[in-house]
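Dropping the structure in here first, questions after.
Every protein chain except one is present and positioned as in the full complex.
For subunit A:
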Amino acid sequence: MSRARADEEEYWHSSKFRAFTFDDEDDELSQLKETKRTVNSLRGIDDDDDDDDDLERVSWSGEPVGSISWSIKETASSSTSSVEGRDSSLQKGSSSYAAFPKQVSSYSLSSLFKGRNKLPSFQSLSDALSDTGVKNYAPELRRPKAEYKDYSSDWSPKDTVRRMQRGKVCSLERFRSLQDKLVLLDEAVAGHDGNVITAVLIFLKRTLRREILFRELEVRQVALCHLIHFLKETDEQKLLLDLLRFLDRSEEVALSQYREHLNIQDVEKRKEFLKACIGLPFSAEDTSHIQDHYTLLERQIIIEASDRHLEKAGQSEIFQRYPRKASILNMPLVTTLFYSCFYHYTEAEGTFSSPTNLKKTFKIPDKQYVLTALAARAKLRAWDDVDALFTTKNWLGYTKKKAPIGFHRVVEILQRNSAPVQVLQEYVRLVEDVETRLNLATKYKCHDVVIETYRDLKDRIQLTAYKCKVERGSAEEEKINSILNNT
């Protein structure tokens, strides 16, 4: 690919700025298609593109390291410059970067890298591989004198921290007094290297009494954060909670404790654990969520036990026709509601598994409830239930259709569940906005609705035009004709 690199550069260079002056205004999509056609038609000519070169593939004993081998292969085959550069890569580190792109910005790092003798990462990688005994791979700045001294047990806190930052092992045991330890910690914090801070904290945690450690950390926020993070990582839950309690961070204590439930697989145990969480000092808002979480799991356990039994017994028709795909345990509330609308729709409010009971217990908003119930009943093609969902009776006994979610949404959901046109059009008709109604009716071929709407709009032109959309000789056509004749 890079054989003609020089030409290439010139070629593209000249065309570079034209990018901003196109004149085509065609529809993008057709343009893309056309572009593709053009490109495809060119396919016949070439027969290179054979990326398979002789580079040996790594044998992984069944477990390939995908990306690196792959990228190795790709870059190697696409850039001769880097292949040539390989032999001399040590003295001329920049060669690997020659494979790096020519820039959009005229400034490019590749040019920056040029001429530098020592490319740190490259050099060190090869060092690392040729001799793992070499001590320092990092491109270090010039080291202070102290660095060259042999091992000494007499490092100052500052030197100790600096050594540790370099990844050297230091014994911390000689920092005996509290004073020394705290100086060490402050030095570590000043270095901002979390690795070192954590290392010192581990040492302090081991050698200091808990109360003293906590007390000293309280005035050292950075170190404190690191310890909290460390305790979370290593799962030292008890110490973490003690610490948070000491700091009076009650909400964090609560959340941190609550998080634990994720590690409990057994549902009964998880339920008990959640129950214990309810009393924790969450924010008022979160408390009600945790309470709900517990109540929900409690419900799910009851429902699951009873439904599994029903399903096994083979007595219940609904479970036979629609076997459950998964257990309901640990599912979100809305999923549970859907489940209950699907399998337990007609149950009386008194039972735990009835939708109305769930709605009441968890104060599910009307909107949410109707959406979920609608989806569940539509899936079962229980159109009467759907109808009932939107029918309200006023005190005179008149019925009226009402939906808290807008009938266009109802139509969408019904349509997704492939409701028949008869059902669909009933709800399309209820869409208030005329334009939306027309759109939906046309889209889902609810001819009657379209015709009636045009009639009400007294739009003869549209109505006449619509005639070609309905079947010849159908009742719809007749209807259109009769309207057109009668006005």
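Assume a residue touches a chain if its C-beta (ideal position, glycine included) is under 8 Å from a C-beta of that chain, and two chains touch if they have at least 3 such contacts; residues count from 1.
FYI, contacts and distances are computed from a predicted model.
Q: Choose one: "Serine palmitoyltransferase small subunit B", "SERTA domain-containing protein", "Vacuolar protein sorting-associated protein 33A" or "WD repeat domain 75". The correct choice is the protein name in UniProt for the chain not shown.
A: "Vacuolar protein sorting-associated protein 33A"
Q: In the complete assembly, which of A:P332, A:G350, A:G397 or A:G473 touches the absent chain?
A: Only one of A:P332, A:G350, A:G397 or A:G473 touches the chain omitted from view, namely A:P332.
Q: Taking the entire complex into account, which one of A:L182, A:V196, A:L244 or A:V470 touches the absent chain?
A: A:V196
Q: Of the residues A:L178, A:L208 or A:V222, which one touches the chain left out of the display?
A: Candidates A:L178, A:L208 or A:V222; residue touching the omitted chain: A:V222.
Q: Touching the hidden chain in the complete assembly: which of A:L371, A:V423 or A:L438 does that?
A: Here the residue in touch with the unshown chain is A:L371.
Q: Of the residues listed, A:K181, A:K271 or A:H293, which one is in contact with the missing chain?
A: Hidden-chain contact among the options goes to A:H293.
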